[in-house]
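I have a structure here, written as structure tokens, and I will follow up with some questions on it.
For this depiction, one protein chain was excluded, whereas all remaining protein chains were kept in their positions.
Each chain carries a letter (A and B) given by its place in the written order, and its residues are counted from 1.
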Amino acid sequence: MNDQTLTAEERAANLKGMGCARKRVEDVRFTQGKGNYVDDIKMDGMLFGDFVRSPYAHARVKSVNKEAALALPGVIAVLTAEDLAPLGLHWMPTLAGDKQMVLADGKVLFQGQEVAFVVAEDRYIAADAAELVDVDYEELPVITDPFESLKSDVVLREDLEGQTEGAHGPRKHHNHIFTWEQGDKDATEAVLAEADVVAEEMVYYHRTHPCPLETCGSVASMDKVTGKLTLYGTFQAPHAIRTVVSLISGIAEHNIRVISPDIGGGFGNKVGAYAGYVCSVVASIVTGKPVKWVEDRMENLMSTAFARDYWMQGKIAATKEGKITGLWCHTTADHGGFDACADPTKFPAGFMNICTGSYDIPMAYLAVDGVYTNKAPGGVAYRCSFRVTEAAYFIERMIEVLAIKLNMDAAELRRINFIKADQFPYQSALGWEYDSGDYHTAWEKALKAVDYDSLRAEQAQRVEDFKAGKTRKVLGIGLTHFTEIVGAGPVKNCDILGLGMFDSCEIRIHPTGSAIARLGTISQGQGHATTFAQIIASEIGLPADDITLEEGDTDTAPYGLGTYGSRSTPVAGAATAMAARKIRAKAQMIAAYLLEVHDNDVEWDVDRFAVKGAPERFKTMKEIAFAAYNQAIPGLEPGLEAVSYYDPPNMTYPFGAYICVMEIDVDTGEWEVRQFYALDDCGTRINPMIIEGQVHGGVTEALAIAMGQEIAYDEMGNIKTGTLMDFFIPTAWETPNYTTDHTVTPSPHHPIGAKGVGESPNVGGVPAFSNAVHDAFRPFGLVQSHMPHDHWRIWKIANNLGMHG
Amino acid sequence: MSKMHVKLTVNGREVEGLAEPRTLLIHFLREDLKITGPHIGCETSHCGACTVDIDGKSVKSCTAFVAQVNGADITTVEGLTNDDGSLGVLQEMFREHHGLQCGFCTPGMITRAHRLLQENPNPTEEDIRFGMAGNLCRCTGYQNIVKAIAASADMLNAQKEAAE
């Protein structure tokens, strides 16, 4: 028998458990084109819905004439707010405590806002009919600037007129949403007043969009016979969607089945609840047929889920030796026409108060003002936990700005301000308890890996050469040490619409020793079917290859809050480990019974329980599984399964050190990433292959954001970047190769010590690229400029610095 | 609009159907023929998720009317699986080198890479990056896609050598 001859290491390797670069089980389907995404779903008699959208950013809707559209053969219905109002569905609650029009109710607040929903036999007829819907608009003054909005007499949200109290406290102006304050204002201002040095800058993180390659969509099917609604869709949080649909539609929750099929990337875009989902449901109820809605790319970019748009005014105080003494930040947040942030916390600016970053800053103050403008609603965490990337960008820019003020090397400035390893768990001035970290070790490893001193010497020489007219290229060294806060999260401070942000896993072991596990999360490319099986394999000693993993069907999976904010591993991963441990606990009793010893006389050994001191006497997990189903064991129920709902005691705090070396042509603004080094510490590593892939992808999204990707509007509120011609997504040609590295500082409160990694590279990557651009021009006098660093903006920096002669 | 008679060879199989001339090839494949490997990503010919092989050329099927390709020989990612149902070389190498995550761009990537390797069996990294510039991926950062294609080239060349 193999079991007798294999070493423990060999048996562990056979499990393909944690730490193994296991190939992905998902890929067998995906590589053959056998994925099942929402637009692949076809049902008998299925209709197709398409929106009529506003061409104006701010207008009164005087009338909607559907006649011509309804006369077109193949058109089944045209829905407007008037049709939805009797059902109470013309408005819907947002995930941020506001409400949002499903279809324009008297006015529109952003270009691309949904005005009418056309339902037809196929998407061609629906598109033709949408052209025939005649909407009479009266244009209103457009506000695209949040600072102007707070001064304007124009009332954007007439429905809120006179309401001085919002979902998050007092409103100061009719276009104001909330003020959120953290930390000690007076004490921080006192520190600033007394400081040796204070650096002050406006740090703008521009509006962008997650833009997964698959757009959003849904297929709703109301079965009038059973009264059951089945809703397929691009949902990063299927269970929460079920609850929301139940609450707003009045359909009992047990009569709703929500299914997230394969999802073609999410990055935060698919957390929110969109008008299209609601309209497909209503249309199915009205027509009695399945109704599909899939947005096109322009609709995606103009209406579902922008990200960022944070104006962060910062002040950072330090001693003349460079020890930071205080941090102050006031943010003006542009939320667009409705506050539809997909915010999983109880705080309107999410985790923005992680903005003290990796540094031991004794005193800090943060205020955020949310503002309405005539831009698309949303505000999603584009590959980050909510507002963490804004926070990380802010502090990593402020550190650079302070380094300039102090005339100090920015690597050294970071080094003398890092939270030290022996300070963890660390209480930050803005209220978080960092679980673990070893920043100095990571930093020294990173600087050594890129030979930092040589790079600085090369840069100094380059500056000389430039000044001597020998070159027109400058060299930037972009440094970043980021600390994330992920794994939303403890129910005490994280919820969506009152639903606590726990997550769940249910594991059933089959008699022959294979298993199925179901989770409350949903993969959008992260490879859950691969990695969660690895956690279970290591915990209960059954091979990962024998464990099926299912997510996304609310009729079968336990309730969970979904996948975003790097929360799957920290929360559902923990639930998985805990469920597996329950199984192992029962297995221990079964093994002891079979081996005729006391429960405490057996011990776990990779894939079996063995009698202490007699390792040749054992029962493998496979044997135990069978016994669970074929033996009557006194005091034990038959079967072997467990479920765990995990409410994490704390967030996790992954961190990393990223360094980008960039060449910039000052005459054209063209850039080239010469080197990118990414060191991540995400605690325990479950699958190094997948971690590396996540880092590659996340840094590439950061490259896009920092170097060109934006949702831009003209003064009329017209979107200027509505297709992939203008919305920058780098190809293989612009994207460099990355060097990945790691340290391992496990989370002390997580069952397997894992912290999550999917979003770190975006959070750390953006400041690394942006700092590289800034650093290249620092020797020529640049202190601060704004992203995105596309060619003309880089050129403008050089031009303003007089570098064009 | 009146419908026209469309006849195509898709993945070696002759297929026929009726379609409006304006029907985009991607919709004809996905809706009429139920070939859902090719995906719709951008609709303006920038992302390449809809890439199929038409008469030996990589084409974005969101930017071709079915009328234009009437009579053509088309290969989609479904046609690149081995006859015995096992993964073709590119499919296997994408899996081996973690060249995909959400899988949405993958069919277009693999179909484009197939043509690239037909034309250039020994591509450099630069050749691959240039030759794949019509296909966007939001997940992988391309590094492992490039690796997967290079590894596929090596494996295909080794297979060819062994066969000779």
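Throughout what follows, a residue touches a chain if its C-beta (ideal position, glycine included) is under 8 Å from a C-beta of that chain, and two chains touch if they have at least 3 such contacts.
To be clear about the criterion, contacts and distances are computed from a predicted model.
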| item | value |
| --- | --- |
| Per UniProt, the name of the complex member that is left out, chosen from "TIGR02186 family protein", "Xylose transport system permease protein XylH", "Xanthine dehydrogenase family protein subunit M" or "NADH-quinone oxidoreductase subunit M" | "Xanthine dehydrogenase family protein subunit M" |
| Candidate in contact with the missing chain, chosen from B:L87, B:L116 or B:C137 | B:L116 |
| Residue among A:V28, A:A68 or A:A127 touching the omitted chain | A:A127 |
| Interface residues of chain B (partner: the chain not displayed) | 1, 4, 20-22, 24, 43-46, 48, 51, 57-60, 63-65, 67-68, 112, 116, 130-134 |
| Contacts of chain A with the absent chain, listed as residue ranges | 123-124, 126-128, 131, 296-298, 667-670, 708, 712, 720-721, 725-726, 728, 730-731, 733-734, 790-792, 795-796, 799, 804 |
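Operating definition for what follows: only the chains that are shown with their structure count from here on.
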| item | value |
| --- | --- |
| Of all residues in chain A, those that touch chain B in their complex | 23-24, 26-35, 37, 39-40, 42, 122-124, 211-215, 262-265, 267, 296-298, 524-527, 689-690, 692-701, 723-725, 729, 731-733, 735, 737-738 |
| Complex interface listing, chain B residues touching chain A | 20, 22-23, 27, 30-31, 34-44, 46-47, 49, 76-78, 80-81, 87, 90-92, 94-96, 98, 100-107, 110, 128-130, 132-146 |
